[in-house]
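Quick one: structure below, then a few questions.
Every protein chain but one is kept in place in this view of the complex.
In this document, chain identifiers A and B correspond to the written order of the chains, with residue numbering beginning at 1 in each.
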Amino acid sequence: MSRIDINKTYKLFIGGAFPRSESGRVYEVKGSDKKFLANPALASRKDLRDAVVAAKSAQAGWAGATAFNRGQILYRIAEIMQGRSEQFVEEISALEGVTSKVAKLQIEEAIDTWVWYSGWCDKLSSIAGSQNQVSGPFYNFTTPESLGVVAIFAESKPSLLGAVRTLAPVLAGGNSTVLIASEAYPLPAITLGEVLATSDIPAGVVNILTGKTSELYPWVGSHMEIDGVDVAGLSKKQEEELRLVGADNLKRIARFSAINHPERILSFMEQKTIWHPIGI
Amino acid sequence: MSEFDYASAPESKAIANIASNYGLFIGGKFVEPKQGKSFNTFNPATEELLSKIGYADKTDIDAAVKSARLAYTRVWSKMPAKERGKYLYRIARIMQERAREFAVVETLDNGKPIRESRDTDIPLAAAHFFYHAGWADKLEYAGFGNKPKPLGVVGQIIPWNFPLLMLAWKIAPALAAGNTVVLKPAETTPLTALLFAQVCQQAGVPEGVVNIVTGDGVTGAALVNHTDVNKIAFTGSTDVGKAIARSISATKKTATLELGGKAANLVFEDAAIDEAVEGIVNGIFFNQGHVCCAGSRLIVQENVADEILEKLKKRMSLIRVGDPMDKNTDLGAINSKEQLNKIHEISNSGDAEGANRWSPELKLPSKGYWYPPTIFTGVSQSHRIAREEIFGPVLSVLTFRTPGEAIEKANNSMYGLSAGIWSDKGAKILWAARQLKAGVIWSNTFNKFDPASPFGGYKESGWGREGGRHGLAGYLASEAKVSK
Partner (left out) sequence: MIIDGSETSLRKFLSDLPPVDQVGAEARAGMLATRSIKTTSKAWAIDMAISMVDLTTLEGADTPGKVKSLCAKAVRPDPNDLTVPSVGAICVYNDMVKIARTELDAIGGESIPVAAVATAFPSGRASLAVKKLDTQDAIDAGANEIDMVIDRGAFLSGQLYQVFEEIQVIKQICGDKAHLKVILDTGELVTYDNVRKASYLAMLAGADFIKTSTGKVAPAATAPVVLVMLEAVRDYFTLTGKKIGVKPAGGIRTTKDAIKQLVLVKETAGDQWLTPDLFRIGASALLNDLLMQRMKLRTGHYASANYVTVD
C-alpha cells in the first residue's frame, strides 16, 4: 500500500505567524484539472484589520533599517526561494496547469525579481533624490522615504511571479504590506509567506491574506491606516470604487504596466525636501 | 523727544491699471462669458470694489478646454522644445519688467503687505518661469525616460493666498513639459492672473496654450469634470482636494494636489534663540498665516519655553499691522470676510477649550478684514486649534520634554506638509528631519521657497510634488504606470 501524503493546511500570514481566519472560514481551491487542491483561509475584514495593525507596527523598524540591510534581506528571500523551488513547482503546475518546466521558469523569474529589487534599496536616493540649487545660502536636498502601509492586490497569473512583482518593490521602498493573494491562485503566495517567515524579514512587514477579493477591497479602500494600494489584481470597476473611497485619506493608488521598474518602488514612496542654512 | 514712529510710506497705486471689468482669457483673447455673468473683486483692506470679473460656467470651460486642446494638438506639442522654452523665458522677463505693477495689483486684490508681494511673491513667480524655461529642452535628462511625453490639456485650480506665485507653480512646469493649460484663479484674487494673460499676449504665446477662466467653486468643478482634461493640478483645502480625488476616480485623469497643513515648528533647547523667534514669527505671521505650510504649531522644549515665549511676545509687539500698501507693514488684511469668520470660529474654540490667548496691543483699521497676531498657550494635542488648519495669524504653543515626545506630537496629525526644526546640533537636526512625516523640512529656517526645491506633502496634505526635478513628473506621462 502506497503512503498517504501529508497535505499542508494553507493559513494566513499575519505578524509573522500563520493563523487561521478569525472567522473560521475557508474556501475551496481547485487545480486546473478541477480537482480539489486545498482549503485556504477565507480572510475576513477583521483579519485585514489585524494584518494592518501588524504592518503598521512593523513599518518604522523596517523603514529605519539601513538600505543596505533591507537589500541583504531581500536577497536572502531569493536564496531561500531557490531552495524551496520544488514546492512552488508543484503548486504552480497544479494551479495553472503548466508543465513543471514552465513553472520553473516562473520561479526563476520570481527569484531574479527579488535580486533585482534587492539591489535597488541603496541606490534609490541616488537616482530619485536630488541636491537642489536654491537661490540663497541654503543646503537643500530631496530624498525618497517610505510611504507607510501599502496594500497589494496581487495579479492572478502568473501566480507566484504576480505576487513577487508587486511585493518586492513595495518592500524595497521600506514599506510594510498586506498582500491579498489572488483568489483563484492563492497557494504560492502562502508558500511565499513561509519563505518570508524563514528569511530575515521582520515579523509584520509582510502580511498575506487569502480570500475573496470582492469582499476585501472595499475595506482596504476605506481603511484609514493604509497609505497606498497596488491594484494589480483588481478589475477596473473595483479599482474605480477603491479610488473613490480611498480619497478619504488620499491613498496613493497605482496600477503598473512596466514589469520591473523603479517607479514601482517610487510610487509608494514620499519625497522629503530638507533645507538648512549654510553659515558660520 | 518724540518717538520714532514710522510715518506712512505708501506704495503708489498709479502703476496699477486695473480695468473696470475683465472677460475670460480663452484662445489668446479676452472674451465675454457666454452667459454674460460676472462677479466683483474687492480690496480686502478697504472693502473697495476693484473690478468686475467675468464668471465662467460650463460652456465657457468647454470653450477654454477646446482652445487648449486645439493649441496642444496643432501647435504646442509640435513645437521644438527649445522654442517652447523661449516663450517661458519671455514670460519671465516680462514679469520682471512689470514686477512693480504685479506687486501693487497683488497687494490690492489680496491684502498682503506690499513688501511681501514686492520681495517674495513676484520675484519668485518670475523665477519659476526662468527655472522651468530651462527644463523645456532638457526633459530627456530629467530621469523620466528617454522620450518623456506631456499629458495634454491640464486643468489647474489655484488658491487666493499667493495668487500669482501659485499660478507660476502651476503654469510654468505644465508648459515646459509641453502641456497646454486652463487655469482658474481663486474667486477673491483673479486680478494678477488676468494681468498674466496680458503678459502671455505680450510674449506672443500661441493662442490657446494658456487660458484663464475666472469664477467660483462651480467653475472649478466644471473644469475638474470636463472629459477632455487629462490632468488636474490643484492647490487648496484638503476637503476640496479629496472631492477632486473622488471626482476623477473613475476617469483617466491624473492629479497633483497641494492641500492643507498644520506644521509643527520644533524648537530645541540648543537652538539659536533669536533666530528661532524670528523663524516662529515668519512661520506663522508671514502672509497673515494664509500659508498651507505655515508653522502653526509651535512645539518648544519645556526648559526654554518661558524664554522663547517672552521673546516671542516682545517680537510680536513689533509686528506692524495695517495698510498693506504701506511699505513698512508686516501683517496685512485677511483676504475675505469668509476667511476672517473662519479664523474667528476656530480661534474662539481655543478660548472655549481653555487655552490662553495673547495678542499684542494694537489698533486694527476700522474698514476691511483684520485679525491681530495671536498666540495660544496652554494648548494640548486634543484642542481644535492644535489640529485644524486655521489659515490665519494664530499660533498654538505646545511643549515637549524629550526629542521623542517632540516627534510624536509633531507627527500626530492627518497633515504632513511641512515642519520646522530649530537646533544648533547637526546630528539632532538630521535625526529629527528623518523622523518627521512631512514633505518639506525647514531646519533653522522657515517658509523658504525656491523653484528648484520640490514642495508637497505626506499623508492628507496632498499628492505629488511641485518644483524642482520632482515637480516635472506631475506633467509628464508615466512610463511605468497605467493611466487608469
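Keep in mind that, in the parts below, contacts are C-beta pairs under 8 Å (C-beta built on N, C-alpha and C of every residue); 3 or more make two chains touch, one makes a residue touch a chain.
From a predicted model like this one, the values you see are computed outputs, not experimental measurements.
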Residue, one of A:64, A:83, A:119 or A:137, that touches the chain absent here: A:137
Among B:48, B:83 or B:274, the residue in touch with the chain that has been omitted: B:274
Touch criterion as defined above, residue of B:237, B:328 or B:381 at the omitted chain: B:328
Positions on subunit A where the hidden chain makes contact: 137-138, 277-280
Touch list for subunit B against the chain that is not drawn: 1-9, 115, 119, 270-275, 278-279, 318, 327-328, 424, 444-445
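As a convention for this text, only the chains that are shown with their structure count from here on.
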Between subunit B and subunit A, distance of the C-alpha-averaged centres to the nearest whole Å: 37
Complex interface listing, subunit B residues touching subunit A: 127, 143, 238, 241-243, 245-246, 249-250, 257, 259, 414, 429, 433-434, 438-445, 448, 450, 452-456, 458-460, 462-463, 465, 468-470, 478-482, 484
For the subunit A and subunit B complex, residues of the former touching the latter: 127-128, 130, 132-136, 138, 140, 142, 145, 227, 236, 239-241, 243-244, 246-250, 252, 254-258, 261, 263-264, 267, 270-277
